[in-house]
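The structure follows.
With one protein chain removed, the remaining protein chains of the complex are shown where they sit.
Chain naming follows the written order as A, B, C, D and E, and within any one chain the residues start at number 1.
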């Protein structure tokens, strides 16, 4: 089984470094603003990451789904909580979301394996 | 100031009744499935409504935003919690969401006034 | 009850005339190509209009929905056939389509009343 | 030439089995509702699959396109009928659909080869 | 003829003031970042506004279209240049953009009248 999650993380790291090199002020500020939006505040980080995950699923972006699944796992979301997120995304976004549901379930499984390998 | 929230609720009630009359099995089942997705479960109803709200904002549907703001208000979300949701939706969805941010802020204000009038 | 279908048709007629005045070759060719796509061919006009209707519903454009409902009615679609289209659009597009389902049901009802008034 | 259609079917089968294991009531009900929407009814299965195909194309989901092309082929759609569907999807959805038109044409060709291999 | 452009500007002014009152740091930073993106830089302001206009049209947001048409007019775009933008948006986004083309043409006409009234 190919590990799309690991490939995504490597590509993300490499290209984020390249984008940092470009050093465009507007892009840098946007990326900083994006990171800070998910920090613990009036809502806790776990809730915010689930909001980011559902938004990514209904907008149907696999890379964004992978990113938020990893963040949700790190923030302590259980599988059952994430299945609830998947269900809401499926209902809001419709059957066009099904391929992304498959991707999300695979990414969640891979993220749990990664977690175990890290021990 | 016109009250778009009240107009939305009246239109929604009238047309939902008309859709019930049509009595299409698939449509009825979808609408039932939709209602049940937001019921308290592994995630509480408040979290689920915020997920629905952010999904509605990034997909840019004012009627869906109005529906979930009313549900969020009923589920006990504070203004500050909803502003956090607005912020995440704005970042994920970009400046194209700004007109819906305006709408959401107005609807939230109207929903609080409605709450007071109900006392 | 306001008649949004009549307003749409009047606005459409007025603005199409204004667009014709502008006389931009690319825009004119696009609009001609669009009209010809729905003409009877390997698929009959009725099937093509239903394809246009479902596409308009999942892309969530009320004016496009109104246009194709009027075309579907003219092409001889029954209410029951259009409810099947609504159901497929709802499933593919998800609950975010619900406000457009309400709109489509209202427009279909209005289009039938219009039909009767024409007798 | 890689056969993306075969890869899609294998991935789809594997992940649908995994989603069944998860056994989330809402997700299961949604998937059942989705299957039943395309069954012969007031509209025949062939028309319904073409509706699903055009919806998938304008929403620009390659996996959904592959699924509906296979279903359309099984339901007896001719190449010429499917080209008409592609044309309507292209016009409604615009040039942003062109990469998905390429994908759909390739998938249709592959589905016809697959059909021959099955004899 | 109702003037939707004037209504948009009044609503925008009123709600932007209300959003400023809310004083959410993330939202404020996003709105500042948005304004600064269109300032003269490597590309001139006129080109940037046309980029914003076409993006708004393919994403099918009438309020965003109105905003960028006013900005394009202020930046010195001619009608003919804007018709070229409309044409590209129509081709990229497809016939689903047609209702927004009508809106854009009307807004452009209204923006020119407004210009004359200001003398």
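Everything that follows uses one rule, which is that contacts are C-beta pairs under 8 Å (C-beta built on N, C-alpha and C of every residue); 3 or more make two chains touch, one makes a residue touch a chain.
No experiment lies behind these values; they were computed from the predicted model shown.
Although it is not drawn here, the omitted chain touches the following shown chains in the complete assembly: A, B, C, D, E. Although one chain is not drawn, the whole complex shows that of B:5, B:19, B:58 or B:77 it is B:58 that touches it.
Panel shows subunit D; residues 60, 83-84, 86-87, 90-91, 95-96, 98-99, 101-102, 105-106, 109 of it touch the chain omitted from the view. The missing chain lies against subunit A, touching residues 11-12, 15-16, 18-19, 22, 24, 26-27, 30-31, 34, 55-56, 59, 61, 63-64.
Take subunit E: the residues that touch the chain left off the picture are 33-34, 37-38, 41-43, 47-48, 50-52, 54-56, 58-59, 78, 80-81, 83-85, 87-89, 91-93.
Simple rule for what comes next: only the chains that are shown with their structure count from here on.
Steps from subunit B to subunit D, minimised over paths through touching chains, total 1. Ranking all chains by how far their C-alpha centres lie from the centre of subunit B, first place goes to D.
With chains reduced to the mean position of their C-alpha atoms, the one farthest from subunit A is C. Put simply, the C-alpha centre of subunit B and that of subunit E have 27 angstrom between them.
Looking at subunit A, one finds that residues 33, 37, 58, 83-84, 87, 90-93, 95-96 touch two or more other chains. Taken as a graph of touching chains, this assembly is fully connected, with contact between every pair of chains.
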